[in-house]
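Data first, discussion second: the structure below is written as structure tokens.
With one protein chain withheld, the remaining protein chains of the complex are depicted in position.
Right after this comes chain A.
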Amino acid sequence: CMTPAKDQFQEELVIRPLHSGDIYASFQFRTLWDTDFLQEGQKKVSHYRLFPKSLGQVLSKFSVQELHISFTQGFWRTMQWGQPFIPSPPGAELWVWFHHTVSDVDGNWKELTNVLSGIFCASLNFIDMTNTVQPSASFKPLGLGNATDHRFLRYATLPREIVCTENLTPWKKLLPCGSKAGLAVLMKSEKLFHSSFHSQAVHIRPICQDEQCTSKAWELRQTLNVVFDHYTSGQGKKEWSLFKMFSRTLTEACPLASSSKVYVDITDNPELFELSPATPLLSQAVVLGDRRTYSVYDLTRAETFGQLRSFNLLLRWKGDNMLRPLLHAERYVAGFGLQTGEIHTVIYNNHPYRAFPVLLMDSVPWYLQLYIHTLTVTSKSRDNKPSYIHYQPAKDRHRPHLLEMLIQLPPHSMTEVTVQFERALLKWTEYTPDPNHGFYVGSSVISALVPSMVAMSTNFTQDQPLFSSFVPVKEESSYFVRVYTEPLLVNLPTPDFSMPYNVICLTCTVVAVGYGSFYNLLTRTFQVDEPSPPLAKRLANFIRRIRGVPLLA
């Protein structure tokens, strides 16, 4: 009889103290499964152990090759916090690579979004043709693949989507140990949502099973990134512990995990902060172009938990330091009034002497009508012509705008991309119940190969910590990074929704008064009616009648 395919589960928590006194915690849970959902001729997979069945069935039913979905609350401040391990835009983002055997990609995409909205309790069913785009050069597959025909890629974002406990609950239920053991016990929603940034994501892709890379394995990564602000969650003190961040301490590793580790970034130690309990286990990893040193706490070993059977980290700040990320971007809307406006995207390259290319992808909804003839790209106040432009105009109520440009950023410069737009007037049924809030435009995505200060390793081995092995590295001198800008909130001209009621009242009044008067004039007959004379006159007339004298008028 056949042995079930091998699967393993690893969990990891990375704590990175940020220079502003805030603290960044990144959870990653990875399930590796040596099987292939999509291989033709193989019987349907029916035995699920560590891999969640709900996702496995979704993958095989819709022939999905790669799936990335993220739910984020808050905006990642690159200037203050550096680069995240796994970037994500505010709201919900979903991008999917379908297998090349799929014939109706749009139909599969529609059904997939509905199924995922049920799994994650989110309103992903609002993803339809009006906010889905097909990028032509961005979002290449992060897993194995040789056919990169962009007809099988779909990308959509819902910037308005709210993240709350109802999204965290099903996310936690996908983990093999649930939220009962291991690192997932730290995930208490009251603490996680009281933060500056909260992002939970699911990434599914096929990766190499081993060094020779002859067969595929499916990797499911569930990541949760959270940044705790020392003003709101920290009560103003620059002192952090696991108990203060999550209101829990760790008591055991997940029994189903083959590795369960906590990493603390101590590259700036001891000048920046003090860490206890100290550990002799150190590890170095090259991540985001920089060599960082980490203290490693292995939860599968009993001595980590000490006498009290509970593990609590303590970090105390000592100094301040500023960080300059090499690449960051901003976006805002300029202009006044409710008719026209201008979108400005500003990209900063802070490298002192190296220039590098970035791919900017903008997806603007159809109700902001872009005028592409006003598109300008300037660097250091000179025109900078992009080496590749792909523009797909919008179709009203059918398709959004898609603009992709490959721009070379000169060293130590600021590049500004501006385009003017006009706001459309929607039909009155297309407005949301709260139209005066405004309409959201999704974040721009900037994909770049940033020159690295340290040589990156191109060997994709299994022993690397999870946070440094997410993006496959092809060359040593640069690392791939994705930066998201702010979403925009734009006011559209809103009609007065009480107008129909007012019009009906006014019209009916005018009709009633006008027609009514006219009708009365035409059909009314007048009769002269003499009023009865007063008493004195009546008496006088009576006496005059008796006397036979003419009566009074």
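Simple rule for what comes next: contacts are C-beta pairs under 8 Å (C-beta built on N, C-alpha and C of every residue); 3 or more make two chains touch, one makes a residue touch a chain; residues count from 1.
One rule holds in what follows: contacts and distances are computed from a predicted model.
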Looking at UniProt, which of "Transcription initiation factor IIF subunit alpha", "GPI-anchor transamidase", "GPI ethanolamine phosphate transferase 2 isoform X2" or "Regulator of G protein signaling 11" names the chain we cannot see?
"GPI-anchor transamidase"
Contact with the hidden chain, among A:448, A:466 or A:488, goes to A:448
Touch with the missing chain holds, among A:165, A:340 or A:477, for A:165
May I ask which residue of A:32, A:86 or A:208 touches the chain that does not appear here?
A:208
Chain not shown: contacting residue from A:192, A:364 or A:419:
A:192
Per the touch definition above, residue among A:140, A:291, A:344 or A:412 touching the missing chain
A:140
Considering the whole complex, not just the chains shown, which residues of chain A touch the missing one?
1-2, 42-43, 73, 110-111, 114-115, 117-119, 121-123, 125-126, 136-137, 140-146, 148, 150, 160, 162-166, 169-170, 188-190, 192-194, 208, 212-216, 357, 359, 387-388, 390, 406, 432-434, 447-449, 460, 471-472, 474, 480, 497
